[in-house]
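Step one of this worksheet: look at the structure below.
As you look at this complex, bear in mind that one protein chain is not there, while each of the others sits in place.
Our next item is subunit A:
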Amino acid sequence: MFKGLTNVAAARVWHGTMPVQYLYTAGVAGERFFQTLRRKGVFAVTTCAECQVTYLPPRLYCERCFADLSEAWAEVAPSGRVHTYTVVHEDQDGRPLDPPQVVAFVRIDGTSGGLIGRLLHLRPQDVQVEMPVDAVLAPPRRRRGSMDDIAGFAPRRVLPRRPTP
């Protein structure tokens, strides 16, 4: 039997790293999504008529039936509803975030999907599930065709009336 090591601090270690970086491509569908966002400030989506699914992010094919969607494009307004959200109190290194950051998953109207984004211009205690929000986009000449073009989502100006108790 090997004698167990009882003092972990005594274990010698070797340091290592996996030294690679990446250049990703957005793909055929992804590239069109970002170019449309940059030029027009709207979301490009694809629709499978047979399965009645509108893909956002857009896909070149229907993942349910494999229909070719390369000619099935449409555009939707960059707005939707808060499907769920979280309030982040610490950053990735455990440092407190002040003020806390509200991150939501927003279902985009007219699609079967959505996007994650920061919720802007509101206090954490004012967020509600199903609250309508609009994307806050960078000004046209500063957009580069990437997710950074979407600063976040902000409450739509006219809020729905709350049901009275």
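The rule is short, and it goes like this: a contact is a pair of C-beta atoms (placed from the backbone, for glycine too) under 8 Å apart; a residue touches a chain by one contact, two chains touch by 3 or more; residues count from 1.
As a working rule, contacts and distances are computed from a predicted model.
*Asks:* Can you work out the missing subunit's protein name as recorded in UniProt? Choose among "YeeE/YedE family protein", "Phosphonate transport system permease protein", "proton-translocating NAD(P)(+) transhydrogenase" or "Thiolase domain-containing protein".
*Replies:* The record for the missing subunit names the protein "Thiolase domain-containing protein".
*Asks:* Touching the absent chain in the whole complex: find that residue among A:L60, A:V103, A:L120 or A:A154.
*Replies:* From the options A:L60, A:V103, A:L120 or A:A154, the contact with the absent chain belongs to A:L60.
*Asks:* Going by the contact rule already stated, which one of A:Q21, A:Q52, A:Q92 or A:Q125 would touch the omitted chain in the full complex?
*Replies:* The missing chain is touched by A:Q21.
*Asks:* Using the touch rule from the top, list residues of subunit A that touch the missing partner.
*Replies:* Contact residues on subunit A toward the absent chain are 14, 16, 18-31, 59-61, 63-66, 68.
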